[in-house]
Each structure stands twice: as C-alpha cells, then as structure tokens.
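In this view, the complex is presented without one of its protein chains, the others remaining in place.
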Amino acid sequence: MSGVSVVTRDPIVPGDVLARVGAAEDGAVVLFLGTVRNHNEGAAVTGMTYDAYDEMATKVLTEIAGEAAERLGTDRVAVVHRVGALEIGDVSVAIAASSPHRAEAFDAARYVIEEIKKRLPVWKKEHYVEAESRWLDGQAPPVGTDAEAPRD
Amino acid sequence: MSGVSVVTRDPIVPGDVLARVGAAEDGAVVLFLGTVRNHNEGAAVTGMTYDAYDEMATKVLTEIAGEAAERLGTDRVAVVHRVGALEIGDVSVAIAASSPHRAEAFDAARYVIEEIKKRLPVWKKEHYVEAESRWLDGQAPPVGTDAEAPRD
Amino acid sequence: MRVRTLLFATYRELAGTDELELELPGGATAGDLVERLRARPGLDRLPTEPALAVNQVYAPLSTPLSDGDEIAVLPPVAGG
Partner (left out) sequence: MRVRTLLFATYRELAGTDELELELPGGATAGDLVERLRARPGLDRLPTEPALAVNQVYAPLSTPLSDGDEIAVLPPVAGG
C-alpha cells in the first residue's frame, strides 16, 4: 500500500493525505474530509471529543483501506482519523483515493467513510452551548458469529 | 456562490480550490481532481493539450456549479478547469463541494464532473510516445431543441 | 447581416482557421450558416448537423441569426 491508514491525535493536514495517493497512471483523485460541524439535530455544538480503541482502530482502518484498494484496483488509498478534542471546522477524518478512472476513486472514498461509520472503534462526545455534553448514538459494530469466531 | 467557477491557463492548486468551500455548518467536504494520465486505450501518453471556447466554458461551468449547488443545498461548490498544454500528472480539473452531510457533497462533486464531460466546450488532443497526436473523441453536447431555442 | 463564426479543435484544423466572418441574407438560420460553411474547402468534412452555440448558448440549427451574432461550431466535447 503506497497509502497510509492511521489514527492520530495530531491535526490532519489534507494536503499531506492527498500527497499519499496519485500516480502517473491515474486520471482521478478523490479526497473526502469529515469536519466537526456547529450543529446536530437542532442543537448548537461547540466541539467534539473523539475517543478510540487506538490499537484496534488502526488495525480496522488498515483492513478497510485494504478492502477499498481491492475495489479501487490500485493500492492508492490513504486514510487518517483524528481522535482527542476537536473544535468546529477541525478535520476528523481524511480519505484519499486515486485510480485511472473516476468511478472507482469515488467509490473507494465513499466505501471507506461508510465502513468507518459501521465498524471503526471510535466514539464521539458532543459538546453543546445549552446542554450537557453527551456521547452520540452509534451503530452496533458487526460482531463475528460463532461460525467465524477468531478462535476454536 | 461562495465558490468559484473558472477556466484558466494557470496551474491548478488543489488547496486553493478546497479553501473556497467549507463552513462551520458543514460536516463533509469532497474534492475531485482530474489528472493527465500516462496511458489511454493501451497507448503511452506524453501529455495533453486542452482547447476551450473560453468565454462559453466559463458560463457553462458556472451553470453546472449552480445546478450542483441546488442538489447540494448549499452554495459551497468550487470548480476550476485548466486549458492549454498539460503534462502527465497535471491537474486538469478540480471540483470541491461541502455540505452538512456527506451524501450531498459526494453527489455534487460527481454531478459536476459528469456534466463537464457532457457539455463543457472543451477538447483535448492527446500526445503519444509512438503515434501522431490526436483529438480525443468526445460526447455530442446537448443542443437545444426548437422548442427551447434561445430566440424567437 | 454579418456574423462571426468560431471553429474549435478538429473543425478548426479542417478550416485552417479559428474564425470566419460571413455575410448572410436576412432571415438566415444557424443551419443555413452550416451549409455555407460546408461549401468551403476543407469544411466539406464538417458534419451536416454539428453542435452549435449562438452567442455562447447551445442552440439548434433552426435558430434564426441576427447581425453581429457569434456562432460557434463545436465538435463533440471532451472536458475533464
């Protein structure tokens, strides 16, 4: 993988993530940025604290990027997820993908963000102007079934 | 429109296009870059020359960005198309879109590039390692019908 | 009336020029202009129904022209 999959406490620099993808044979690059917005379900938001199971999150992110690379047909996928205390406008996640044709680059970037929402072990606590901070409702991650249990 | 729609002969700086979108209420930003690739239909490519009907292209680009903004639900769309002589890896088009939620940002960026391919009055001549340069086949633009002719 | 015709990409190469000034009879349409163009050397290879823009807006062959109009004859487009 020419790209990178990492969970970090440092601010994300979109240009650095973009620079991880792209190649002479590519005609399309897609960059997705998730940013902290100032509202949610009608409430004014002042910031967001991201908590993560760091070691596992890096593994899951690498897995997701690998799956995206398969869909993409190139290994040019990069994804960085930030954790810690973020302010409005801060980038929480950056995903870049490049490929010879555009459909695959769009598809790969979209796949990575959708899978992050489904299974990255990350949680966020939203801070409000007028109410107590709260952990946002999430999605139940896909737990292995007995048939595919990791041990016998 | 907080964004911009422009046809230019200058190199495109992706970060500048990205900086044209985004707002405190947005949670998603999508950037698409079209780049000149080193191959096409099996032939090795050395570069691409873009020709445009400049004045009309700027108008059409502004129209497309306006339509994308309607789909997006925000006015945060920016699109820059380069013309002139480009080398492998050069960015020929940059599209940025931002919105509160990701689906709309992906959709808007995708809409702009698809519409550019259908109706932006731009042409490209590909230069090859082993053959004479040639104008690439394009798409017939949507010419108005008699019913919607611009004059009476 | 006098109109300005712009030619791009392959059509410019067929014409050997990117611009022509033409005199047309009153009441002429864009389609009439195309017929006149196709009578010129090189431009006989122009399609009979090319895409056109009149004053920078896509327009059908039936569009009536006026003095001073700018008509662009456009090959299939290939931006992006």
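Each chain carries a letter (A, B and C) given by its place in the written order, and its residues are counted from 1.
The definition used in the following text is that contacts are C-beta pairs under 8 Å (C-beta built on N, C-alpha and C of every residue); 3 or more make two chains touch, one makes a residue touch a chain.
Just so it is clear, the model here is predicted, and its values are computed rather than measured.
Contacts of the undisplayed chain with the visible chains, over the whole complex, involve A.
Considering the whole complex, the residue from A:Ala65, A:Val93 or A:Ala108 that touches the absent chain is A:Val93. Checked against the full complex, the candidates A:His39, A:Arg71 or A:Lys117 give a single residue touching the omitted chain, namely A:Lys117. Within the entire complex, the positions of subunit A that touch the omitted partner chain are 34, 50-53, 55-57, 59, 81, 92-93, 113, 116-125, 135-146, 149-151.
One rule holds for everything that comes next: only the chains that are shown with their structure count from here on.
The chains in contact with subunit A as well as with subunit C are B. Centrality by C-alpha centroid: the chain sitting nearest the overall protein C-alpha mean is B. Inter-chain spacing, taken between the CA centroids of subunit B and subunit C, is 25 Å.
Subunit A and subunit B, compared by their mean Cα positions, are separated by 26 Å. The set of subunit A residues touching two or more other chains is empty.
Shared interface positions of subunit C, defined as residues touching 2 or more other chains, are absent.
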